[in-house]
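This report refers to the structure that appears directly beneath it.
A single protein chain has been removed from this complex, and every other one stays in its place.
Going in written order, the chains are labelled A and B, and every chain counts its residues from 1.
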Amino acid sequence: MSTAPLSHAARKGYLRYLAPGALGFAVVVLVPFVMNIAISFTAWSGIGTPTFTGLDNYQRLIHDEMFWSAFAHSIWFIVAMAIVPTALALVLAAGLFDYLEPRFGPRVSSALRAGFYLPQVLPVAVAGIVWSWILTPYGALNGVLQKVGIADPPNWLGDTSWAMPSVMLVLVWMQLGYGLVIFMAGMARIDPQFHEAAELDGASWLTRFRHVTVPQMRPEIFVVLLTTTIAALKVFGPVFVLTKGGPGDATNVPSYYSYSNFFGNLQVGYGSAIATALTVVVIALTVVFIKIQSKAEGA
Amino acid sequence: MALTTKVAPPATAARPRRRGRRPGAATDRAGSASRHRRGITRWIVLTLLVVTMLVTLFPFFMAAINAIKTVGDYTAHGPLALPRSFDLTAIKDFWRNVDYTNKLFNSILISGSVAVLGTAISLLNAYALGIGRIKARKALLVTLLLATTIPQEALIYPLYYLAKAVDLYDTRLVVIIISSVMSSAFGTYLLASVLSTFPPEILEAARIDGAGRWQVLRHVVVPVIRPTLAVLMTLFFIWTWNDFFLPLIMLVSNDNQTASVALGSLQGQYTSSPTSLAAASLLGILPAVVFFLIFQRTLTRGAVAGAVR
Partner (left out) sequence: MLMRSRLSGAVALAAAVTLALSACGSGGASGGDGKTFTVWWYEDAGNPQDAAWQDALKDFQAAHPDVKVKFERKVWQQIQDAGAMILNSNDVPDLLEYNKGNATAGAVSAKGLLTDLTAEAAKQGWDKTAGSALTVGTYDSKGLMGPGKVYGIPSYGEYVSFAYNKDMFAKYGVTVPTTMDQLVAAFETFKAKGITPLAESAGDYPAQHLLWGLAVAKADRNWLNGYFGLKAPLDTSAASPLTQAAQTLADWTAKGYIDKKSTGLKAEDAWDQFRSGKAPITYAGTWMVGDFKEKIKSFQWGQFLMPGSGISAGSGGNIWVVPTKAGNKDLAYDFIKLTMDTKRQNLMANAGGVALAADPAAVTDPVGKQVNETFAKLASSDGLGLYGDWPVPNFYQVIFSNTQTLVGGSQTPAQFMEQLKKPYDQVQSSVG
């Protein structure tokens, strides 16, 4: 479906509608983006004039353990923000939509959905305060654990080996609602006849989930995985408010590492190089994702 | 905004893919529903899901019950006990100390402006791309899509530098402009795909009636896609409200700060008793819950648009 073909002149008339957006885009995205790349080839404290140093920052980057460990942590963030919440959300959505809704009506399922979605609308700064208050060594969670007989509960955010799992838990909590809402909306699209046919064949809920729901939800799963993976690579807020990358550098991520180089170390050139490297990874990943998807669709 | 780490669901499209079932499906379902109404398993599943949801909401509950306790009550009975005292001192102190009225005003002003401005830019862009079908449409859309994936760290230092150069550093205006443009990358992408399937006969009819481009936009296109515009505005409002990074860097004066940043910078503050932290949490949660209740339908409405097609 497409609009009637427009003449060249007619098309040109629409150009002026692009003017505000194009101007804004140039000033807010394009110019800063190019500037950032340019800065990454310099040594600059942010004050005075930058000195051109060629590829020095990138050479340093390659040998910087901190940078690599930050990137390695990104993988855990992808698990916590993309993989786990997507899988959980899919099961939950199917449970709410295919199981509860026919049995208890749409009110029950949408009330439950609302409850799961609420953390999504919470500002990350607020989520950070709430959770660090709950996870502090003598805080609410450990209070509960001690009551049920665990004498020495973990030091959630302060222990090098527990900090990452704790941050991951908070992220799963935050992200769950996103996938849930999209999947439930998507399930409304599936023709109920698929399910009914399967049911008549005696397929259990689990079998239907595997053989009807999941294959039908492929486009939604793709979108959710793509957007949350990108978000996981760029994650900043939760790290800033929960751990500031610590303890040590146990939860440091590239975005936080570049931020601390910009404004903490005053090594703007190096910070820019980290940010540029991160951008390349994110964009490459997006392109690969979309290529795979369009191939799958074509097949 | 579009480039934050948190993602809100892509919004509804004008395409006839409504939430809920296909026409006629409702009766099918009702039929199958009666078959389901027996057995104990469904109660077990319901209980399980309700419990899971309550666990999800537990942090909200904790903040609420502890914000209204006295420090003595908290120390004596711990964070889990229901309040035996009712005391708004912690909330009042926090409100006064951070001048929360002012922070809320800033957040509403900035988020509201971004909602309107960001949607307006998206609409104009999408009109040219989706209906105008100008040259290089595809390339522009791909550029926009990629732009939404650029990490803000890759833009922030130059933005900070440029803001200073034009004397807009530490103004709410600069946050509005940047957030609007960044949000509009996503908005344009979404609206353009909605508009590219706009019924051509309606446009044709309007043109035959002698309507110019601007009139077609105002009198024909906008009324039809109004629900999508509402969804965009809601998303932009909430993204901007929740945004932390940009205002953290750009707004240094207390007078200009947003609620999000004021709450986030509490972390470094020396004075922080458990009850006052709970009070701060509660005051941060409340606006979010209010928006959620107001916008719930808009927020959760609709199928996955944009990226799927």
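What we mean here is this: contacts are C-beta pairs under 8 Å (C-beta built on N, C-alpha and C of every residue); 3 or more make two chains touch, one makes a residue touch a chain.
In this text the structure is predicted, and so the values were computed from the model without any measurement.
Q: Of B:125, B:256 or B:281, which one is in contact with the hidden chain?
A: With B:125, B:256 or B:281 as choices, the missing chain is touched by B:256.
Q: Using the document's contact rule, name the residues of chain A that touch the chain not shown here.
A: The list for chain A reads 45-48, 135-138, 155-161, 244-250, 260, 263-266.
Q: Residues of chain B in contact with the chain that isn't shown?
A: 75, 97, 109, 112-113, 116-117, 120, 160, 164, 167-173, 176, 218-219, 222-223, 226, 229, 249, 252-256, 265, 267-273
Going forward, only the chains that are shown with their structure count from here on.
Q: Starting from the mean Cα coordinates of chain A and chain B, work out the distance between those two points in Å.
A: 15
Q: Over in the complex, which chain A residues touch chain B? Could you list them?
A: 1-4, 6, 11-15, 17-18, 20-21, 24-25, 27-29, 31-33, 35-36, 39, 46, 92, 95-96, 99-100, 102-104, 108, 112-134, 139-140, 143-144, 147, 173-174, 176, 178, 181-182, 185-186, 188-189, 191-193, 196, 199, 219-220, 222-223, 226-228, 230-238, 240-241, 254-255, 258-259, 262-263, 268, 271-272, 274-276, 278-279, 282-283, 286
Q: Okay, in this complex, where on chain B does chain A touch?
A: 3-10, 17-22, 25, 28-29, 32-33, 36-37, 42, 45-46, 49-50, 52-54, 56-57, 59-60, 62-63, 78-80, 120-122, 124-125, 127-129, 131-135, 144-147, 149-159, 161-162, 177-178, 180-182, 184-185, 188, 196-198, 200, 203-204, 213, 217, 238, 241-242, 244-245, 249, 259-261, 263-264, 266-267, 274, 277-278, 280-281, 284-285, 288-289, 291-292, 296, 299-304, 307-308
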